[in-house]
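Mind having a look at this structure? Questions to follow.
All protein chains but one are shown at their positions in the complex.
Let's turn to chain A:
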Amino acid sequence: MSAPLFSIVTPVYEPPLAVFEETFASVLAQEHTDWEWILVDDASPSPQVRDFIREQAATDPRVRLVERSENGHIVKASNDGVEAARGEFLAFVDHDDLLAVNALKAMARHIGFYDDVDYLYSDEDKADEDGSLHSEFRKPRWSPERLRGQMYTSHLSVMRTSLVREVGAFREGYDGSQDHDLALRVSERARRVVHVPQVLYHWRAIAGSAAADIDAKPYATIAGQRAVQDQLDRLGIRGRVEQGREAGRYVIERELDPEVKVSIIIPTLGGSALVFGERRVLVEETVRTALAKTDHDNVEIVVVHDTPTPPEVLERLRETAGDKLVLEEFTRPFNFSEKCNVGALRATGERLVFLNDDVEVISERWLENLVGPLDEPDVGLTGAKLYFSDSSIQHAGHGYWGKHYHHPFRFRTREDSGPFGELIVNREVSGVTAACAAIRREVFLGIGGFTEALPSNFNDVDFCYKVAHQGYRTVWVANCELFHFESQTRDGTVQSWERHFVVRRWGIPDKDPYTPAEVAAPMLDPHRLLEMQLADAGPAKRGARRGKAGKAS
(Lines give C-alpha, C1' and ligand atoms only; values in the text may rest on other atoms or scores of the structure.)
Protein backbone atom coordinates (compact mmCIF):
# COMPACT_ATOMS: atom_id res chain seq x y z
CA MET A 1 0.00 0.00 0.00
CA SER A 2 1.49 3.35 -1.03
CA ALA A 3 1.77 6.21 1.48
CA PRO A 4 -1.54 8.08 1.94
CA LEU A 5 -1.89 11.85 1.72
CA PHE A 6 -3.21 12.16 5.29
CA SER A 7 -2.38 10.46 8.54
CA ILE A 8 -5.07 11.28 11.05
CA VAL A 9 -3.66 11.09 14.57
CA THR A 10 -5.96 10.58 17.54
CA PRO A 11 -4.81 9.87 21.08
CA VAL A 12 -7.55 7.93 22.83
CA TYR A 13 -8.19 7.89 26.55
CA GLU A 14 -11.48 6.82 28.04
CA PRO A 15 -14.01 8.50 25.76
CA PRO A 16 -17.60 7.29 26.26
CA LEU A 17 -18.13 4.61 23.61
CA ALA A 18 -21.24 6.26 22.17
CA VAL A 19 -19.34 9.53 21.72
CA PHE A 20 -16.37 7.77 20.17
CA GLU A 21 -18.58 5.89 17.74
CA GLU A 22 -19.80 9.21 16.38
CA THR A 23 -16.24 10.48 16.04
CA PHE A 24 -15.36 7.23 14.31
CA ALA A 25 -18.26 7.50 11.92
CA SER A 26 -17.32 11.10 11.00
CA VAL A 27 -13.85 9.97 9.92
CA LEU A 28 -15.08 6.92 8.03
CA ALA A 29 -17.55 9.15 6.21
CA GLN A 30 -14.80 11.32 4.67
CA GLU A 31 -15.41 12.06 1.01
CA HIS A 32 -11.69 12.10 0.45
CA THR A 33 -10.45 8.55 0.95
CA ASP A 34 -6.66 8.77 0.72
CA TRP A 35 -6.00 8.58 4.47
CA GLU A 36 -4.89 6.37 7.31
CA TRP A 37 -5.98 6.78 10.90
CA ILE A 38 -3.62 6.16 13.75
CA LEU A 39 -5.46 5.75 17.02
CA VAL A 40 -3.15 5.68 20.03
CA ASP A 41 -4.81 4.15 23.04
CA ASP A 42 -3.11 5.68 26.07
CA ALA A 43 -3.69 2.66 28.30
CA SER A 44 -7.38 3.42 28.89
CA PRO A 45 -8.60 1.60 32.00
CA SER A 46 -11.85 0.41 30.33
CA PRO A 47 -11.50 -1.91 27.29
CA GLN A 48 -14.71 -1.09 25.31
CA VAL A 49 -13.30 1.59 23.02
CA ARG A 50 -10.03 -0.32 22.53
CA ASP A 51 -11.96 -3.44 21.60
CA PHE A 52 -14.14 -1.44 19.23
CA ILE A 53 -11.10 -0.04 17.43
CA ARG A 54 -9.44 -3.41 17.32
CA GLU A 55 -12.50 -4.85 15.63
CA GLN A 56 -12.63 -2.06 13.08
CA ALA A 57 -8.91 -2.28 12.38
CA ALA A 58 -9.28 -5.96 11.62
CA THR A 59 -11.60 -5.24 8.72
CA ASP A 60 -10.35 -1.83 7.51
CA PRO A 61 -6.58 -1.65 6.86
CA ARG A 62 -6.68 2.19 6.97
CA VAL A 63 -7.50 2.08 10.69
CA ARG A 64 -4.42 1.38 12.83
CA LEU A 65 -4.41 0.95 16.57
CA VAL A 66 -1.28 1.72 18.57
CA GLU A 67 -1.59 0.42 22.10
CA ARG A 68 0.54 2.06 24.77
CA SER A 69 1.54 -0.24 27.57
CA GLU A 70 1.32 2.55 30.14
CA ASN A 71 -0.49 5.87 30.41
CA GLY A 72 1.78 8.63 29.11
CA HIS A 73 -0.67 11.52 28.78
CA ILE A 74 -1.45 13.52 25.71
CA VAL A 75 2.09 14.45 24.62
CA LYS A 76 3.52 10.93 24.65
CA ALA A 77 0.40 9.43 23.08
CA SER A 78 0.32 12.05 20.31
CA ASN A 79 4.02 11.58 19.59
CA ASP A 80 3.52 7.81 19.26
CA GLY A 81 0.93 8.62 16.61
CA VAL A 82 3.30 11.03 14.80
CA GLU A 83 5.98 8.36 14.84
CA ALA A 84 3.71 5.71 13.35
CA ALA A 85 2.35 8.00 10.62
CA ARG A 86 3.16 7.27 6.98
CA GLY A 87 1.13 10.03 5.36
CA GLU A 88 2.56 13.21 3.86
CA PHE A 89 0.38 15.31 6.15
CA LEU A 90 -0.78 14.91 9.72
CA ALA A 91 -4.36 15.78 10.73
CA PHE A 92 -4.95 16.00 14.47
CA VAL A 93 -8.39 14.93 15.64
CA ASP A 94 -9.42 14.57 19.29
CA HIS A 95 -11.15 11.35 20.36
CA ASP A 96 -14.50 13.03 21.02
CA ASP A 97 -14.77 15.56 18.17
CA LEU A 98 -16.35 15.39 14.73
CA LEU A 99 -14.94 16.00 11.28
CA ALA A 100 -17.13 17.50 8.58
CA VAL A 101 -17.54 15.01 5.75
CA ASN A 102 -15.66 17.28 3.37
CA ALA A 103 -12.84 18.04 5.83
CA LEU A 104 -10.03 16.09 4.19
CA LYS A 105 -11.32 16.87 0.72
CA ALA A 106 -11.15 20.62 1.37
CA MET A 107 -7.66 20.28 2.86
CA ALA A 108 -6.47 18.21 -0.12
CA ARG A 109 -7.84 20.85 -2.48
CA HIS A 110 -5.86 23.64 -0.75
CA ILE A 111 -2.72 21.48 -0.61
CA GLY A 112 -3.11 21.19 -4.37
CA PHE A 113 -3.03 24.98 -4.82
CA TYR A 114 0.55 25.38 -3.60
CA ASP A 115 3.72 23.31 -3.62
CA ASP A 116 5.10 24.86 -0.47
CA VAL A 117 2.21 24.63 1.97
CA ASP A 118 3.35 23.21 5.30
CA TYR A 119 0.49 24.07 7.62
CA LEU A 120 -3.26 24.41 7.07
CA TYR A 121 -6.02 25.25 9.48
CA SER A 122 -9.78 25.55 9.06
CA ASP A 123 -12.70 27.29 10.73
CA GLU A 124 -14.54 25.39 13.44
CA ASP A 125 -17.66 25.39 15.55
CA LYS A 126 -18.93 23.64 18.63
CA ALA A 127 -21.27 20.65 18.84
CA ASP A 128 -23.56 20.18 21.81
CA GLU A 129 -24.37 16.78 23.23
CA ASP A 130 -27.68 16.87 21.37
CA GLY A 131 -25.76 17.35 18.10
CA SER A 132 -26.66 20.98 17.48
CA LEU A 133 -23.87 23.17 16.08
CA HIS A 134 -23.13 26.69 17.32
CA SER A 135 -20.38 29.25 18.10
CA GLU A 136 -18.96 29.23 14.62
CA PHE A 137 -15.41 30.56 14.69
CA ARG A 138 -14.61 32.22 11.38
CA LYS A 139 -10.86 32.63 11.48
CA PRO A 140 -8.48 35.18 10.06
CA ARG A 141 -5.95 34.67 7.31
CA TRP A 142 -2.59 33.42 8.71
CA SER A 143 -1.86 35.69 11.69
CA PRO A 144 1.37 34.92 13.55
CA GLU A 145 0.92 37.71 16.10
CA ARG A 146 -2.56 36.50 16.97
CA LEU A 147 -1.26 32.96 17.44
CA ARG A 148 0.87 34.36 20.27
CA GLY A 149 -2.21 35.86 21.89
CA GLN A 150 -4.34 32.71 21.64
CA MET A 151 -4.34 29.22 20.12
CA TYR A 152 -6.69 30.21 17.34
CA THR A 153 -5.65 27.78 14.58
CA SER A 154 -6.23 24.39 16.07
CA HIS A 155 -9.05 22.30 14.69
CA LEU A 156 -8.70 21.37 12.15
CA SER A 157 -4.90 21.59 11.94
CA VAL A 158 -3.05 19.80 9.18
CA MET A 159 0.75 19.84 9.19
CA ARG A 160 3.42 18.44 6.89
CA THR A 161 4.67 15.28 8.62
CA SER A 162 8.33 15.89 7.80
CA LEU A 163 8.23 19.36 9.35
CA VAL A 164 6.53 18.13 12.52
CA ARG A 165 9.27 15.52 12.91
CA GLU A 166 11.94 18.13 12.13
CA VAL A 167 10.82 20.34 15.03
CA GLY A 168 10.64 17.32 17.35
CA ALA A 169 6.85 16.92 17.40
CA PHE A 170 5.03 17.62 20.70
CA ARG A 171 7.13 18.72 23.67
CA GLU A 172 6.99 17.21 27.13
CA GLY A 173 6.04 19.65 29.84
CA TYR A 174 3.49 21.58 27.76
CA ASP A 175 0.48 19.38 28.55
CA GLY A 176 -2.78 21.11 27.85
CA SER A 177 -1.12 23.61 25.51
CA GLN A 178 1.02 21.13 23.60
CA ASP A 179 -0.94 21.87 20.41
CA HIS A 180 -0.36 25.62 20.83
CA ASP A 181 3.33 25.01 21.38
CA LEU A 182 3.57 22.79 18.29
CA ALA A 183 1.63 25.26 16.15
CA LEU A 184 4.05 28.03 17.20
CA ARG A 185 7.11 25.93 16.40
CA VAL A 186 5.79 24.54 13.11
CA SER A 187 4.50 27.89 11.85
CA GLU A 188 7.89 29.52 12.55
CA ARG A 189 9.50 27.18 10.04
CA ALA A 190 6.57 26.70 7.66
CA ARG A 191 7.16 28.00 4.16
CA ARG A 192 3.45 28.69 3.82
CA VAL A 193 0.55 28.63 6.25
CA VAL A 194 -2.91 28.46 4.72
CA HIS A 195 -6.30 29.27 6.19
CA VAL A 196 -9.13 27.17 4.76
CA PRO A 197 -12.23 29.30 5.29
CA GLN A 198 -14.69 26.45 5.85
CA VAL A 199 -16.01 24.87 9.02
CA LEU A 200 -14.36 21.45 8.89
CA TYR A 201 -14.33 20.58 12.56
CA HIS A 202 -17.00 20.34 15.23
CA TRP A 203 -15.55 20.66 18.69
CA ARG A 204 -17.71 18.80 21.17
CA ALA A 205 -18.42 20.56 24.41
CA ILE A 206 -18.29 17.71 26.87
CA ALA A 207 -18.02 18.63 30.54
CA GLY A 208 -14.38 18.72 31.60
CA SER A 209 -13.03 19.10 28.05
CA ALA A 210 -11.27 22.24 26.96
CA ALA A 211 -14.10 23.10 24.61
CA ALA A 212 -16.52 23.41 27.50
CA ASP A 213 -14.29 25.31 29.85
CA ILE A 214 -10.62 26.05 29.59
CA ASP A 215 -10.68 27.20 33.22
CA ALA A 216 -11.10 23.54 34.10
CA LYS A 217 -7.46 23.08 33.10
CA PRO A 218 -5.44 25.95 34.65
CA TYR A 219 -2.17 24.08 34.08
CA ALA A 220 -2.87 24.40 30.38
CA THR A 221 -2.76 28.22 30.43
CA ILE A 222 0.49 28.22 32.39
CA ALA A 223 2.01 25.89 29.78
CA GLY A 224 0.59 28.13 27.04
CA GLN A 225 2.20 31.22 28.54
CA ARG A 226 5.51 29.36 28.56
CA ALA A 227 5.08 28.18 24.97
CA VAL A 228 4.55 31.75 23.75
CA GLN A 229 7.45 33.08 25.81
CA ASP A 230 9.62 30.35 24.28
CA GLN A 231 8.71 31.56 20.82
CA LEU A 232 9.64 35.16 21.66
CA ASP A 233 12.97 33.92 22.98
CA ARG A 234 13.60 31.70 19.94
CA LEU A 235 12.83 34.51 17.51
CA GLY A 236 14.75 37.11 19.50
CA ILE A 237 11.64 39.22 20.10
CA ARG A 238 12.20 41.42 23.15
CA GLY A 239 9.20 40.96 25.40
CA ARG A 240 7.48 39.27 28.30
CA VAL A 241 4.34 37.13 28.09
CA GLU A 242 1.64 37.51 30.71
CA GLN A 243 -1.73 35.86 31.32
CA GLY A 244 -4.62 37.67 29.67
CA ARG A 245 -7.97 38.63 31.11
CA GLU A 246 -9.48 35.32 29.93
CA ALA A 247 -7.96 31.87 30.20
CA GLY A 248 -6.00 30.95 27.10
CA ARG A 249 -5.36 34.58 26.13
CA TYR A 250 -1.87 35.97 26.44
CA VAL A 251 -0.59 39.54 26.67
CA ILE A 252 2.80 40.51 25.30
CA GLU A 253 4.65 43.32 27.05
CA ARG A 254 7.25 44.39 24.52
CA GLU A 255 10.56 46.10 25.09
CA LEU A 256 12.27 48.62 22.89
CA ASP A 257 15.96 48.92 22.15
CA PRO A 258 17.01 52.23 23.78
CA GLU A 259 19.04 52.94 20.63
CA VAL A 260 15.91 53.02 18.48
CA LYS A 261 14.76 56.59 18.04
CA VAL A 262 11.00 57.04 17.88
CA SER A 263 9.49 60.16 16.30
CA ILE A 264 5.96 60.97 17.39
CA ILE A 265 4.27 63.15 14.79
CA ILE A 266 1.29 65.20 15.93
CA PRO A 267 -0.59 67.46 13.52
CA THR A 268 -2.47 70.16 15.43
CA LEU A 269 -4.23 73.47 15.32
CA GLY A 270 -3.84 73.95 19.05
CA GLY A 271 -7.58 73.66 19.55
CA SER A 272 -9.32 73.12 22.85
CA ALA A 273 -12.40 71.18 23.85
CA LEU A 274 -14.47 70.17 26.82
CA VAL A 275 -13.14 66.83 28.05
CA PHE A 276 -14.29 65.09 31.22
CA GLY A 277 -15.98 68.31 32.29
CA GLU A 278 -13.01 70.60 31.91
CA ARG A 279 -11.74 72.70 29.07
CA ARG A 280 -8.34 71.65 27.86
CA VAL A 281 -5.95 72.34 25.03
CA LEU A 282 -6.04 68.87 23.49
CA VAL A 283 -2.50 68.71 22.13
CA GLU A 284 -0.97 69.62 25.49
CA GLU A 285 -2.54 66.60 27.16
CA THR A 286 -1.62 64.41 24.19
CA VAL A 287 2.06 65.32 24.49
CA ARG A 288 2.06 65.19 28.28
CA THR A 289 0.54 61.70 28.53
CA ALA A 290 2.54 60.38 25.56
CA LEU A 291 5.78 61.21 27.36
CA ALA A 292 4.60 60.30 30.84
CA LYS A 293 3.35 56.82 29.96
CA THR A 294 6.51 55.40 28.41
CA ASP A 295 9.92 54.44 29.75
CA HIS A 296 11.51 54.88 26.34
CA ASP A 297 13.62 58.03 26.40
CA ASN A 298 14.89 58.14 22.81
CA VAL A 299 11.85 60.05 21.62
CA GLU A 300 11.29 63.10 19.45
CA ILE A 301 7.94 64.90 19.29
CA VAL A 302 7.31 66.57 15.96
CA VAL A 303 4.37 68.94 16.27
CA VAL A 304 3.10 70.12 12.90
CA HIS A 305 1.05 73.16 13.80
CA ASP A 306 -1.06 75.39 11.62
CA THR A 307 -0.10 79.03 11.66
CA PRO A 308 -3.03 80.14 13.86
CA THR A 309 -1.89 77.86 16.72
CA PRO A 310 -1.68 80.12 19.81
CA PRO A 311 1.96 80.86 20.77
CA GLU A 312 1.26 80.15 24.46
CA VAL A 313 0.25 76.60 23.50
CA LEU A 314 3.60 76.11 21.75
CA GLU A 315 5.35 77.61 24.79
CA ARG A 316 3.67 75.12 27.11
CA LEU A 317 4.59 72.29 24.74
CA ARG A 318 8.21 73.42 24.99
CA GLU A 319 7.95 73.30 28.77
CA THR A 320 6.47 69.79 28.66
CA ALA A 321 8.68 68.20 26.02
CA GLY A 322 11.89 70.24 26.41
CA ASP A 323 14.55 69.39 23.84
CA LYS A 324 12.47 66.45 22.59
CA LEU A 325 10.18 68.93 20.84
CA VAL A 326 10.49 69.82 17.16
CA LEU A 327 8.06 72.45 15.92
CA GLU A 328 7.14 72.59 12.26
CA GLU A 329 4.86 75.37 11.14
CA PHE A 330 2.34 74.47 8.48
CA THR A 331 1.14 77.41 6.42
CA ARG A 332 -0.86 75.73 3.67
CA PRO A 333 -4.60 74.96 3.72
CA PHE A 334 -5.71 72.05 5.90
CA ASN A 335 -4.61 68.67 4.60
CA PHE A 336 -4.21 65.99 7.25
CA SER A 337 -2.16 63.79 4.93
CA GLU A 338 0.22 66.56 3.99
CA LYS A 339 0.70 67.55 7.62
CA CYS A 340 1.58 63.95 8.48
CA ASN A 341 3.96 63.72 5.52
CA VAL A 342 5.73 66.97 6.37
CA GLY A 343 6.07 65.84 9.97
CA ALA A 344 7.45 62.47 8.89
CA LEU A 345 9.99 64.12 6.59
CA ARG A 346 11.12 66.43 9.39
CA ALA A 347 11.37 63.51 11.81
CA THR A 348 14.72 61.81 12.33
CA GLY A 349 13.65 58.58 14.08
CA GLU A 350 13.70 55.10 12.52
CA ARG A 351 10.17 54.56 13.82
CA LEU A 352 7.35 56.98 13.11
CA VAL A 353 4.28 57.22 15.33
CA PHE A 354 1.33 59.23 14.07
CA LEU A 355 -0.83 60.62 16.82
CA ASN A 356 -3.89 62.81 16.54
CA ASP A 357 -3.87 65.80 18.86
CA ASP A 358 -7.18 64.72 20.43
CA VAL A 359 -5.97 61.58 22.17
CA GLU A 360 -4.90 60.85 25.72
CA VAL A 361 -2.69 57.86 26.49
CA ILE A 362 -4.15 55.49 29.09
CA SER A 363 -1.88 52.48 29.27
CA GLU A 364 1.62 52.37 30.72
CA ARG A 365 4.42 51.46 28.28
CA TRP A 366 2.10 52.27 25.40
CA LEU A 367 4.97 53.23 23.12
CA GLU A 368 6.96 50.05 23.76
CA ASN A 369 3.93 47.88 23.01
CA LEU A 370 2.94 49.91 19.95
CA VAL A 371 6.37 50.20 18.35
CA GLY A 372 7.85 46.87 19.50
CA PRO A 373 6.10 44.66 16.88
CA LEU A 374 7.79 46.68 14.12
CA ASP A 375 11.06 44.93 15.01
CA GLU A 376 9.71 41.98 13.02
CA PRO A 377 10.66 42.72 9.42
CA ASP A 378 7.33 41.66 7.91
CA VAL A 379 5.29 43.88 10.23
CA GLY A 380 4.88 47.24 8.53
CA LEU A 381 2.28 49.03 10.58
CA THR A 382 0.74 48.87 14.05
CA GLY A 383 -2.28 50.52 15.63
CA ALA A 384 -3.85 50.97 19.04
CA LYS A 385 -7.06 50.40 20.96
CA LEU A 386 -8.97 53.66 21.17
CA TYR A 387 -11.93 54.58 23.35
CA PHE A 388 -14.52 57.29 23.26
CA SER A 389 -14.61 59.43 26.39
CA ASP A 390 -17.32 57.10 27.79
CA SER A 391 -14.83 54.18 27.51
CA SER A 392 -16.72 52.45 24.74
CA ILE A 393 -14.57 51.28 21.87
CA GLN A 394 -13.85 53.77 19.11
CA HIS A 395 -11.23 51.75 17.29
CA ALA A 396 -10.12 48.11 17.38
CA GLY A 397 -8.72 47.83 13.87
CA HIS A 398 -10.32 48.52 10.51
CA GLY A 399 -12.40 46.02 8.55
CA TYR A 400 -13.08 46.39 4.84
CA TRP A 401 -16.08 44.40 3.64
CA GLY A 402 -19.47 44.61 2.00
CA LYS A 403 -18.65 47.70 -0.10
CA HIS A 404 -17.72 49.72 2.99
CA TYR A 405 -14.88 50.59 5.36
CA HIS A 406 -15.74 49.75 8.95
CA HIS A 407 -14.66 50.17 12.54
CA PRO A 408 -15.51 46.65 13.76
CA PHE A 409 -16.41 46.23 17.44
CA ARG A 410 -17.17 49.93 17.70
CA PHE A 411 -19.30 50.90 20.75
CA ARG A 412 -18.51 47.69 22.63
CA THR A 413 -17.47 48.25 26.22
CA ARG A 414 -13.93 48.37 27.49
CA GLU A 415 -14.57 45.15 29.46
CA ASP A 416 -15.73 43.22 26.40
CA SER A 417 -13.21 40.58 25.32
CA GLY A 418 -14.77 40.09 21.90
CA PRO A 419 -16.44 36.89 20.65
CA PHE A 420 -13.13 35.04 20.24
CA GLY A 421 -10.74 37.24 22.19
CA GLU A 422 -10.51 39.80 19.38
CA LEU A 423 -10.50 42.73 21.80
CA ILE A 424 -7.86 41.49 24.25
CA VAL A 425 -5.17 39.93 22.08
CA ASN A 426 -2.91 41.52 19.50
CA ARG A 427 -3.96 40.53 16.03
CA GLU A 428 -3.40 41.11 12.36
CA VAL A 429 -5.94 43.40 10.72
CA SER A 430 -6.55 44.95 7.31
CA GLY A 431 -5.91 48.42 8.65
CA VAL A 432 -5.70 50.74 11.62
CA THR A 433 -6.66 54.34 12.16
CA ALA A 434 -4.00 57.01 11.72
CA ALA A 435 -5.20 58.57 14.98
CA CYS A 436 -2.57 56.35 16.56
CA ALA A 437 -0.35 54.27 14.28
CA ALA A 438 3.32 53.32 14.14
CA ILE A 439 5.33 52.48 11.05
CA ARG A 440 8.94 51.88 10.12
CA ARG A 441 10.47 54.84 8.31
CA GLU A 442 11.50 52.86 5.22
CA VAL A 443 8.02 51.38 4.85
CA PHE A 444 6.52 54.86 5.09
CA LEU A 445 8.82 56.19 2.37
CA GLY A 446 8.35 53.06 0.24
CA ILE A 447 4.60 53.46 0.07
CA GLY A 448 4.73 57.20 -0.53
CA GLY A 449 3.33 58.23 2.84
CA PHE A 450 -0.25 59.41 3.16
CA THR A 451 -1.88 60.27 -0.13
CA GLU A 452 -2.26 64.02 -0.30
CA ALA A 453 -5.13 63.55 -2.72
CA LEU A 454 -7.27 62.70 0.33
CA PRO A 455 -6.99 65.68 2.69
CA SER A 456 -9.32 64.51 5.44
CA ASN A 457 -11.10 61.16 5.09
CA PHE A 458 -10.00 57.65 4.12
CA ASN A 459 -6.34 58.64 3.84
CA ASP A 460 -5.60 56.08 6.54
CA VAL A 461 -7.64 53.42 4.72
CA ASP A 462 -5.61 54.01 1.56
CA PHE A 463 -2.44 54.06 3.69
CA CYS A 464 -3.24 50.63 5.16
CA TYR A 465 -4.09 49.18 1.76
CA LYS A 466 -0.70 50.35 0.53
CA VAL A 467 1.09 48.76 3.47
CA ALA A 468 -0.69 45.45 2.82
CA HIS A 469 -0.06 45.75 -0.92
CA GLN A 470 3.69 45.85 -0.25
CA GLY A 471 3.36 42.55 1.60
CA TYR A 472 3.57 43.79 5.17
CA ARG A 473 1.39 42.73 8.07
CA THR A 474 -0.57 45.33 10.05
CA VAL A 475 -0.85 44.51 13.74
CA TRP A 476 -3.48 45.92 16.06
CA VAL A 477 -2.09 46.14 19.59
CA ALA A 478 -4.65 45.39 22.31
CA ASN A 479 -2.48 46.59 25.18
CA CYS A 480 -1.84 50.04 23.80
CA GLU A 481 -4.88 51.97 24.98
CA LEU A 482 -5.80 55.61 24.47
CA PHE A 483 -8.80 57.86 24.67
CA HIS A 484 -9.73 59.43 21.36
CA PHE A 485 -11.99 62.43 21.69
CA GLU A 486 -12.93 62.01 18.06
CA SER A 487 -14.45 64.63 15.87
CA GLN A 488 -13.85 67.21 18.50
CA THR A 489 -11.32 68.83 16.24
CA ARG A 490 -12.76 68.49 12.78
CA ASP A 491 -15.75 67.72 10.68
CA GLY A 492 -16.21 64.04 9.92
CA THR A 493 -18.48 64.20 6.90
CA VAL A 494 -17.44 61.88 4.08
CA GLN A 495 -17.71 62.93 0.44
CA SER A 496 -18.52 60.34 -2.18
CA TRP A 497 -15.47 61.25 -4.33
CA GLU A 498 -13.27 60.29 -1.39
CA ARG A 499 -14.72 56.80 -1.36
CA HIS A 500 -14.38 56.59 -5.16
CA PHE A 501 -10.70 57.46 -4.94
CA VAL A 502 -10.04 54.50 -2.63
CA VAL A 503 -12.23 52.18 -4.68
CA ARG A 504 -10.45 53.14 -7.91
CA ARG A 505 -7.16 52.05 -6.41
CA TRP A 506 -8.17 49.08 -4.36
CA GLY A 507 -11.50 47.92 -5.66
CA ILE A 508 -14.79 47.53 -3.85
CA PRO A 509 -14.35 45.90 -0.44
CA ASP A 510 -15.88 42.46 -0.41
CA LYS A 511 -14.64 40.19 2.37
CA ASP A 512 -12.13 41.14 5.03
CA PRO A 513 -9.36 38.53 5.27
CA TYR A 514 -8.87 39.10 8.99
CA THR A 515 -12.16 40.21 10.49
CA PRO A 516 -15.32 38.45 9.35
CA ALA A 517 -18.30 40.75 9.19
CA GLU A 518 -20.34 38.41 11.40
CA VAL A 519 -18.12 38.64 14.48
CA ALA A 520 -17.85 42.39 14.37
CA ALA A 521 -21.58 43.08 14.28
CA PRO A 522 -23.47 44.72 15.75
CA MET A 523 -21.71 48.06 15.74
CA LEU A 524 -24.61 50.21 16.68
CA ASP A 525 -23.98 53.58 18.18
CA PRO A 526 -26.51 53.97 21.00
CA HIS A 527 -27.03 57.57 19.95
CA ARG A 528 -27.54 56.55 16.36
CA LEU A 529 -29.94 53.84 17.46
CA LEU A 530 -31.97 56.44 19.27
CA GLU A 531 -31.83 58.66 16.23
CA MET A 532 -33.12 55.83 14.06
CA GLN A 533 -35.92 55.08 16.48
CA LEU A 534 -36.89 58.73 16.43
CA ALA A 535 -36.73 58.69 12.64
CA ASP A 536 -39.02 55.68 12.56
CA ALA A 537 -41.42 57.43 14.85
CA GLY A 538 -41.53 60.67 12.90
CA PRO A 539 -40.75 62.13 9.49
CA ALA A 540 -37.21 63.18 10.52
CA LYS A 541 -34.42 62.26 8.12
CA ARG A 542 -32.10 59.40 9.01
CA GLY A 543 -28.67 60.33 10.35
CA ALA A 544 -25.81 60.81 7.99
CA ARG A 545 -23.00 58.32 7.84
CA ARG A 546 -20.35 58.62 10.47
CA GLY A 547 -16.95 59.93 9.52
CA LYS A 548 -13.77 58.16 8.48
CA ALA A 549 -14.26 54.49 7.92
CA GLY A 550 -17.09 54.70 10.35
CA LYS A 551 -20.10 53.31 8.66
CA ALA A 552 -21.91 52.17 11.74
CA SER A 553 -24.35 49.65 10.37
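Methods note: contacts are C-beta pairs under 8 Å (C-beta built on N, C-alpha and C of every residue); 3 or more make two chains touch, one makes a residue touch a chain; residues count from 1.
Everything that follows uses one rule, which is that contacts and distances are computed from a predicted model.
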Omitted chain (choose from "3-hydroxylacyl-ACP dehydratase", "ABC transporter ATP-binding protein", "Methyltransferase domain-containing protein" or "Na+/H+ antiporter subunit D") - UniProt protein name: "Methyltransferase domain-containing protein"
Residue in contact with the excluded chain [from A:412, A:466, A:484 or A:499]: A:466
Which of A:383, A:449 or A:513 contacts the chain that the document leaves out: A:449
Missing-chain contacts mapped onto chain A: 338, 341-342, 345-346, 445-453, 462, 465-466, 469, 504-507
